[in-house]
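Excluded from the complex is one protein chain; the other protein chains are retained at their positions.
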Amino acid sequence: MKWFTIVLVLLSFSVFAAIDTFEFSSDSERQMFRQLSEELRCPKCQNQNLAGSNSAIALDLRRELHRMVLSGQSTVQIKTFMVDRYGEFVLYKPSVNSSTYMLWYGPFALLFIGFFVVFMMSRKTSVSAEKPTDNEVVNKSAKHEETTSHRQKMHDLLGSKND
Amino acid sequence: MSMRRVLLFIPLVICIVLGFLFAKGLPLNPTELPSAKIGKPFPAFSLATIRNANEVLTEASLKGEVRLVNVWATWCPTCKQEHSFLNKLAQAEGVEIIGINYKDQRNKASEWLKRYRDPYVFNLYDEQGSLGLDLGVYGAPETYIVDAQAIIRYRHVGEVNARVWVELKAKMLALGWSPKKS
Partner (left out) sequence: MGTALVHSLAVTEKRGLFKSWTLLLAIFTFSLSLLGTFLVRSGVLTSVHSFAADPERGLFILVLLAITVGGSLLLYAIKAYDVKSESNFELLSRETLILINNVVLVIICSMVLIGTLYPLIVDVLGAGKMSVGPPYFNLLFVPFSLLLAFFMGIGILLRWKKSSPRKLLKQLLPSFVLAVVVGVGAAYLFNQDLAFKATLALVLAFWVVFSLILDAFSKVSNKADKLVGLSKLSPSYWAMQIAHLGVVVTMVGVALVATYSEERDIRMVPGDIVTLAEYSFEFQGAEKISGPNYSADMGTIEVLKNNQFFATMHPEKRFYPARGSMMTEADINAGLFADVFVALGEPLADGAWAVRLQYKPFMRWVWFGGVLMMFAGMLTVFDRRYKIRKSALPVTA
């Protein structure tokens, strides 16, 4: 029995999100419920979604969500219902409007800028070599230089390939 | 090469901007959630009162005066704490308070009110919490300022005490409320 308990302990961990037993008439309904309960934020808790919270309001909202899913409402309708009562705060997936363009499109814009910079950098031909100033930065890179040429010598001596 | 010089300062500029952002953000409370219903009409409802199970009221009964609407329940300890202050408000300042008994039991609520006194003009019995849901209630106690046209003007989450009342009173006065001594 002791061996058994040890194995059990090794195999287990604690979990504390509530387990509801809502019934659905189809897999797509179940999927919709799951997705929405993960996308909607519990208005009261410390940054938890409806699926992961045990608070009373989360329970109520899950029940309400279940009712709405069963009654055939669309994702948009359900989200609008929630936002009407609790504000945009309750959406973990921010809606795409003029105030969130930076959020949704920013990274892609940055990507294009980045690629453009890379392209420009690779087209430059040799620029002036370093100036030996006495700041840390150049000392640090000077050390790199020394090690690089040192390594070069070692490699030449030992005849191994430069990767 | 001054272009490069300028570019090198960009990280520093970003850092400074973020610094200001955080400095501004420190005093804010991220757990405070302003009501999504401010400026909107009080949600429609049709509920009985605690006093009389046959008396069904609707949102029309909220019109006519600037009032406080207080969401409470017997299972909520903070509600008990604020209750004596609500009593004082109703008596001393003549504030009209409408209660919403949220997800509770009628007999328990009546007993409670008999025991701790009843400052409410009337008390809506929201057994299922449907009105609470439509209001965007997420935890009792919550107190709303509702104006004479039954438009929601403000929501305070948590206990109403002397300090909170100063703020609420100012807002109510601005809406045209005047204290009545009973």
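A and B label the chains in the order they appear, each numbered from 1.
Throughout what follows, a residue touches a chain if its C-beta (ideal position, glycine included) is under 8 Å from a C-beta of that chain, and two chains touch if they have at least 3 such contacts.
Computed from a prediction, not measured in an experiment: that's the story for all the values here.
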Given A:Ser28, A:Ser74 or A:Ser99, the correct residue touching the omitted chain is A:Ser99
For subunit B, residues touching the missing partner are 1, 4-5, 8-9, 11-12, 15-16, 18-19, 21-34
Listed in rising order, the subunit A residues that touch the chain left out are 5, 8, 11-16, 18-22, 34, 38-39, 41, 46-49, 87-94, 99-100, 102-103, 106-107, 110-111, 114-115, 117-119, 121-131, 133, 135, 137-138, 141, 143-148, 150-151, 154, 160-161, 163
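Following the convention adopted for this analysis, only the chains that are shown with their structure count from here on.
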Residue positions on subunit B within touch of subunit A in the complex are 31, 33-37, 129, 133-139
Within their complex, subunit A touches subunit B through residues 43-44, 46, 56-57, 60-61, 64, 83-87, 89
